[in-house]
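Take a look at the structure set out below.
Only one protein chain is missing from this complex, and each of the others stays in its spot.
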Amino acid sequence: MTPDVRFELLWPEFLVAGLAFLVFTLDFFVRPARKEVLAWVSAAGLAVIIAFTVPFLLNEHDSLFDGLYRVDSYALFFKVLSMGIGIAVILGSLHFVDRRLTHPGEYYAIIIVSVLAMMMMAASGELLTAYLSLELLSFCLYILSGFALQDRRSNEASVKYVLLGAFSSGLLLYGIVLLYGALGTTHFAGMAAALEGTGGVDGRLLVGLALVVAGLGFKLAAVPFHMWAPDVYQGAPMPITAYIAVGSKAAAFALALRLFYEALAPAYDEWQLLIAGMAALTMIFGNVVAIVQTNVKRMLAYSSVGQVGFLLMGIAALSPLASNALMVHLVGYSVTNFAVFFAITAFYNATGKDDIPDFAGLAGRAPFLAAAITVGLFSLAGLPFLAGFVTKFYLFSAAAAEGLLWLAGVAMVASLISLYYYLQLIRQMYIERAPEDEGGSVTVATPGVLAAVIGAMALGTVLLGVYPEPVLATIREATAALLDTGSAWPTLGSAGQ
Amino acid sequence: MSSMEGALLFALIAVPFFGALVMVFFPADKHSLIHWYTRAIAFVGLVLAVYLFVTYDTDGDLGKYTVDFAWLPTLGIRYTLGLSGITTPLVLLNAIIFMAGVLVSWNVTHRPKDFFIWLTLLVSGVYGVFLATDLFFLFFFYELAVVPMYLLIGVWGSSTDFTKMEPAEGPGFGGGGKFDRPKEYGAMKLMLYLVAGSVLVWIAIVAVWAEARSATGEASFAIASLAAVEYSREFQVIFYPFFMIGFGVLAGLWPFHTWSPDGHVAAPTAVSMLHAGVLMKLGAFGILAVGMVVLPEGAEAWAPVLIGLGTVNVLYGAVSALGQRDLKYVIGYSSVSHMGYVLMGLGTLEVIGLNGAVFQMFSHGIMTGLFFAMVGIIYERTHLRDITVLEGLGKRMGVVGAFLAAAGLTSLGLPGFSSFVAELLVFIGTFRTYPLLGVLAVIGAAITAVYILRLMAKVFFGPISDRWADLEDAKPLEAAVGAALVAVLLLWGLYPFRIVEIIDSGVKPLLEGMGIA
Amino acid sequence: MMELAWLIPSLPAIAFAFMVTLGKRLPNWSAIAATGSIAVSFALFFFVFADWLGAKSFPHPENYTFVYSIDWLRAGDAILTWGMWIDPISLTMLGLVTAAALGIQVYSWSYMAHEPRFTWFFAVHSLFAASMLALVMADNLLLLYIAWELVGICSYLLIGFFYDRRSAAEAAKKAFITTRVGDVGLLIGILLLFVETGTFELSTIFAALAAGDLSEGIVTGAAVLMLLGAIGKSAQFPFHVWLPDAMEGPTPVSALVHSATMVVAGVYLVARIFPFFEASDTASLVLLSLGAVTAMGAAAMALVMTDIKRVLAYSTLTDLAFMMLALGAGSVTAGMFHLLLHGFAKATLFLGAGSVSHGSDKTDIRDMGGLRRVMPWTALAFGIGALSLGGLPPFGGFFSKDEVTLAVFLIEEPYRWIFLTVALTVGFMKALYMGRLFFSVFLGRLKPENEHAHEAGPAMLAPMLVFTTLGAVGGLLAFNWTDGYQGFGYFVFAGDHQEAFHPNWWIAAASAALAVAGFGITWLAYVTGSLRTDSIIAKVRPVHTLVANKFYVDEVYQWGIDQVMLRAGNAVAWVDRAFVNDIGVNGPGIVTEKSGTKLRLLQSGKIYNYALGMVLGFLAVAVAWWWAL
Partner (left out) sequence: MELYHVELLSAALFALGVYGVLARRNAIMILMAVELMLNAVTINAVAYAAFLDPGRLVGQVITVFVITVAAAEVGLAMAIILRLYRVRATANVDEADTMRG
């Protein structure tokens, strides 16, 4: 152990953990009617921590515990992103928790713990650390997805998630250990060096890599490791669905990006095509199956499976440009999905329905929600003036620049397919008329806080689509850190930076 | 070009775009305010476009950069706008059709706010495509122009159900059999088709960008710098079809045209006008200003295919129109046929042919706008578009009939109307390159005469039924729109010197840039 | 005054614009504007004519002049200008057109007085005059084509004047589309020449032709293609079907557009591009054959028709074919001369026919007879016109017919006798049908129901009588009256075939004898009744049926349109929907959706299946890797 570990660099993590405990504790003292306070405390706490973290870690670049734990701008970016996602989910959950869930204290505290896990995933510089933070995140999500205790589906989702999650963690761990056996280390940097040293790929390495891909693929919900996703998305409480779709995915990609860029880059030639193939399969499968869905959550689940395919392109292309593209797409994806999911949450809060035909005539009943959903869906489909257009354009350009034009082509076709089912929902909202009976003509009210979150996300979607440069500048900073520690780039230098 | 004109170009896009955004905050039930507001936006655009057209300096070069703003430097994307001899008339076309479309939409009372917001956004997208000189933004606006279409058709459109119609008497009104075309189908097909086309374009854009980046080491989406790169012939031959077919889908290129009649038929009047009048031109414009400019060798290699498909368009569209029984379907297929001339002109890769193609874009835009405006009036009054049922309307709707006849005569290439000149130039270009196809194109114009006159004779001539005893003719506003459009057609038909001079000033440098002429 | 020649077509055009825009507000001014403008144009014609005669010491080798030329369009290397070409051929036409238009407008004042769409009639009439004048003065093929099409559309509008009559609407459509088919050929021919020579200018094209820059194939091709346009407009076989139907229009229209002026545009075109026919024997032979076939067929049909205007229409066809024969035989002089005199005579006849139907509300000649008693002036005019067109000396028609016959006589072997026979036969038939028409309408017994019929008013009679006079004495133009004017052939000629008047007495005698015979036979049949037409018809029943049904050409065309073209339209429309759309467009969509339906079955909802999926995924990854290495 190196003695001079700069523990102070972990302050943000400590603070988040502390916040979680604070909320757990506060829960005992807050009257049931006033549980809202907990949400505000959680959100405000995370906001304060963000405000503290950014200046605190801005120019730090260090690795703690002999490279186990990184403190760099890449990690910082994801820390802030994670906490931002946490705030959004907490505020977005407010009314949902109020009306449909019990135990709000635990709910918010667990979300904060999971934020901590996400922060750690992006910072991990070693496989076991990565595994541990990943498990921490998973545990939180297992609980959260089953949080609607009275809902059979929530329970079913939770069971499926936890059993398959445990199974996948078994695969991942076995893979990690095999890699350890093959390369003699679990540090990313060391793995890269060892990979460059080894002439061929032996059985251990191969099986180990395949298992790691399977384990991570589960987390990312890449085909064919995605099968839990639709069920869990559908069963989990609505804000948690959003959280899984966005937060868990962002963290998993943060980890995957670092792993592939820092540890596995030397074997680029071996895995590029594989990841590209997986990406293609994922985007096609996700989008094609989404077409035939009738439940909006399930449709969005498949849609986000499809999105994973797009994101995987960023890994398959492996270039500075591609990593930037992946991250900006991730940001755009997060904002956009939140806009859609929270708007659907608002609808569900008011009506308790979540099948696509239930949205008929929403444009008349709740113009704001309909507009937000439309903005989000159009962005997901990659239409202009919205985040999705720019980020997809970026991502596909980056892929093409690395000779993966075919993959970009597949992705564009997949986007086209996705447009079809997005339009089905939009058609319900704008073209179909609301059913006359069963209160179909009742206006759907959206509480102020939720409306604010939805509005902010929709606005973010638009802003990112109109002028993405500031976000991109930040991302360039962040990936610079990734590349500093990364090993030699197999294909090209930093052209395009 | 001065900074003043740069500001004008900027305003041309910004006024409708931000105008639409501002409209979001209007109270939805103030219909009159919304109508007048949109008219004002359209009028501003018209004034700007006319000013730019009138003052256009034909001695300049292709693509005058006037607005330049680094937007996403990592990829080399800049927000640059410019005006060329090719785009100047097209911008004017867009302004005219938008103005006309807004005016004839006086009867939109179902959610007019949403309608005009989408319509205005669409128009700003069209302006953007014409003015953008950066490929990214061109594509950006291209998509923007397509997207609102779905809702515009889906919400405000009308369905056609041939399964409920009585079989037509007499030959030739088969209309392609009994089938049902709900507006949602038309809207969805149109949307998916156009986006599918843009996917191809997108692939090609990205491929060209990546190729240029690896050749020059510099990332740029500026069309001019992309065009300056020497791509290998193989690359060009592979990727030009992506542009050609991708943009061609929007231009109604056979066999990717079927979205167009179905879409036009389902769309509300103003949208049909803008769509057939302007939007389809975006496709042809894209082939010209992107495909040919960036990949000239590819364009040369594929020119025979393009011109051949264009000929198929001409004949196939015309013969198809012959068999239709729905007024709007006739015009929809006529658009397919007329866009064929544009494609043929592009396929000639020859200065006169290209002049003709661009002029035909303008001319067909105005003409088809007039068509749809008048058919819209008929439909609004009679709630019918079935040619086999309508008869003798000329007695009651003389003005509408006259304008429709003017559009029809333009469409069959009657001298005095601008389409004649445009088609003549296309014919000349074609005769110089592929004389046999030129012959077919001229024959296509004759078939046009058959279906147009057949339509006129059926719908407007003959004895009128008592059913239409109190049918109302065009209102003054509608008549004014019709008269204005006819005046434009006549103006450029009788004395096309100026407009062709402008177009020529854009076409020549373009061809020089391609290494032809 | 030559530089003001551009005003000749422009004035009626301006009048048109005035009437279309302001006609509804100033209804009283429209007829004045129309007639006034054409009157001024008519006057201008004389000034231009005088100028031309003065400027060109007559006879002159270069018998054309450019008066005015403006840039109309510039694109690439194509510079298109609008200019005027004034030579004896165009001057002849100018005179005929302005005179006919003026006279017929005056006639229409009273004839159309009760029409609600009076203004529209005069507006289109003015536009027609403008386009026709532009056509004859065009110095380039493009302008000619433009004017050509405009003339066609005016014809369409005028035939369809009574648009609420289904038959009128159909006739208008038929006329436009039929001529349009010919125009396809014309346009292709023009474009062909443009591609070869780079210009539409007639002078340049002729220079290239003279210099031998054009290959023989191009010359013949261009000539035949342009001939297609000419026979469309001049309603020659096989495009003749529209002209008889075109009589649905008001009578002044039939007079002006469909006999005296517009239909001769085709003849004019052939005369205009005559150097091409001179250069190509094949083209000339085509021209001759078409003329012969049309002349025979049309004359036969004129013999059996019973509608007064239709008889005149078929007679027009015959005469147009006669002009074509002359041109095919190489004599522009004869062709133009017949054109001129036919114009006068036919105008007389149509105005007379209009007067008859105006006064008696009848159009079928079987319902008429003895009308000279109630409308003597009309009878006089019609009679002279009929005798003239029938080719009876000393009326004008005899001279022009004689010129044509003579020209045909001068054709080289081996076709000479064939065409001469045709010409003489047709000359005989002309006399037959003219005699039949005149005698059965005006002579004989007045039917009781026609007793109330009345003579036309002065505004109608005056133009009629003027044309009658012109037609009667016009033949004198053929003679060499002065040293300066050595006959029509010294004025209108092609190339350097200036020729003085030189009659061939044998031919003249033969044709005069045939004319007399023709009128004599009809006199016997329709006046004295000593010759029973019924029995003659009964003897040649099948032939009569064939001719009375217009050789079934209309039926063949109708069949072609209904069974071929419209069926093709239906078929393509169906293919477009069933294949291109339902399979090509919907197909991928359906396939995608079907795959979605199938693929979702993979998602069974069972945990162990999901785990199996993951294991298989892992295996696939591992195997793929293994295999790739």
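Quick notes on this one:
Should a chain be cited, it is by its letter among A, B and C, assigned in written order, with residues numbered from 1 in that chain.
Assume a contact is a pair of C-beta atoms (placed from the backbone, for glycine too) under 8 Å apart; a residue touches a chain by one contact, two chains touch by 3 or more.
These numbers come from a predicted model, not from an experiment.
Taking the full assembly into account, the omitted chain touches A, C.
The residue from A:F56, A:Y174, A:F368 or A:Y467 that touches the chain not shown here is A:Y174. Only one residue from A:Y74, A:Y142 or A:F359 touches the chain missing from this view: A:Y142.
Only one of A:E13, A:D27 or A:D231 touches the absent chain when the whole complex is considered: A:D231.
Mapped onto chain C, the footprint of the missing chain covers residues 600-601, 603-608, 611-612, 615. Mapped onto chain A, contacts with the missing chain fall at residues 128, 131-132, 135, 139, 142-143, 146, 149, 152-153, 155-160, 162-163, 166-167, 169-171, 173-174, 176-178, 180-181, 184-186, 230-231, 234-235, 292-293, 298.
Going forward, only the chains that are shown with their structure count from here on.
Nearest to the global CA centroid, when each chain is reduced to the mean of its CA atoms, is chain B. Remark: chain A and chain B have CA centroids separated by 42 Å (rounded to whole angstrom).
The geometric centre of chain A is 78 Å away from that of chain C, both derived from CA atoms. Annotation: 37 Å between the Cα-based centres of chain B and chain C.
Among all residues of chain A, those that touch two or more other chains are 420.
Multi-chain contact residues of chain C (touching two or more other chains): 589. On the chain C side of its complex with chain A, the touching residues are 589, 592-593, 595-597, 599-600, 602-603, 605, 607, 609-611, 613-614, 616-618, 620-622, 624-626, 628-629. Chain contact summary for the complex, chain C toward chain B: residues 71-78, 142, 145-147, 149-150, 153, 156, 160, 163-166, 168-170, 172-173, 176-177, 180-181, 183-184, 187-188, 191-192, 194-195, 562-563, 565-574, 576-578, 580-581, 584-585, 589. Put simply, chain A touches chain C in their complex at residues 159-160, 163-164, 167-168, 171, 200-201, 206-207, 209-211, 213-214, 217-218, 223-225, 227-228, 230-231, 270-271, 273-274, 277-278, 285, 288-293, 417, 420.
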